[in-house]
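Handing you a structure now.
The other protein chains are all here in position, but one chain of the complex has been omitted.
Presenting subunit A:
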Amino acid sequence: MSPVRLTVGALGVALGVYGAVLALTRQDPVQLVEVAVWLGAGVALHDGVIAGVAIVLAVLARRVLPRPWLAPATLALVVWGSVSVMAIPVLGRFGARPDNATLLDRPYLVSWSLLTLATVAAVGVAGAVRARRTGG
């Protein structure tokens, strides 16, 4: 290994150990167990569910969608899907409070629905244009 890689790696280990010590010393065992559960659950949710859904969607799309629509649909899924995941906390308005009208005060579901409709429309149009170009 080059000195650069060794240095970066050693620095990484040092920072990681420092963080682990912070986590272990500033919380009591009940809190640590919950942090561990959340750390594990995030990986399980991605590797088990989100990645699986992506595979199933890819298989379904190939069966259901005509060829010209496949690329636009994939592109749309990357954008719409990841933005939707990011928006979960505001879409659910889980943190809304009756005593604070300035928090989570946008029509999130309406906006997200419009984004979804626009995405579907864009895929439809893009696929139709491609179909016409290729004569398919």
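We adopt the following convention: contacts are C-beta pairs under 8 Å (C-beta built on N, C-alpha and C of every residue); 3 or more make two chains touch, one makes a residue touch a chain; residues count from 1.
Quick note on the criterion: contacts and distances are computed from a predicted model.
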item	value
Per UniProt, the name of the complex member that is left out, chosen from "Molybdopterin-binding protein", "L-beta-lysine 5,6-aminomutase beta subunit", "ABC transporter permease" or "FdrA domain protein"	"Molybdopterin-binding protein"
Subunit A residues that touch the omitted chain in the full complex	1-2, 4-6, 8-9, 11-20, 22-23, 26-27, 30-35, 38-40, 42-43, 45-47, 50-51, 54, 61-62, 70-71, 74-75, 78-79, 81-83, 85-90, 92-95, 97, 99-100, 102-106, 108, 111-112, 115
